[in-house]
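What you see is the complex with one protein chain gone and the rest in place.
This part shows chain A:
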């Protein structure tokens, strides 16, 4: 990630945080309501949306995850800041 981030980065991040909030909520809900079909549908729909947002952020700002859950740029750019507590 570049050392100074444009406003757009924060907007993308907030979008990801919002979608992930839905996914965390649905995950915990489904852990105790595994038969709720419409919740599962909603979960899968948001899981797809998260993938798209993640891809959009990573194409501009570098990998969000590693161990192969994201692609790397050249050179290896996982260690590039800023880290979440630095933004």
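Structural remarks
Following the convention adopted for this analysis, a contact is a pair of C-beta atoms (placed from the backbone, for glycine too) under 8 Å apart; a residue touches a chain by one contact, two chains touch by 3 or more; residues count from 1.
Basically, contacts and distances are computed from a predicted model.
The chain absent from the displayed complex carries the UniProt protein name "Spore coat protein CotJC", chosen from "Spore coat protein CotJC", "Outer membrane lipoprotein-sorting protein", "Phosphoribosylformylglycinamidine synthase subunit PurQ" or "Sugar ABC transporter permease YjfF". The residue touching the chain not shown here, chosen from A:27, A:45 or A:72, is A:27.
By the touch definition given at the top, chain A reaches the unshown chain through residues 1, 13-14, 16-17, 20-21, 24-25, 27-29, 31-33, 63-67, 69, 83-85.
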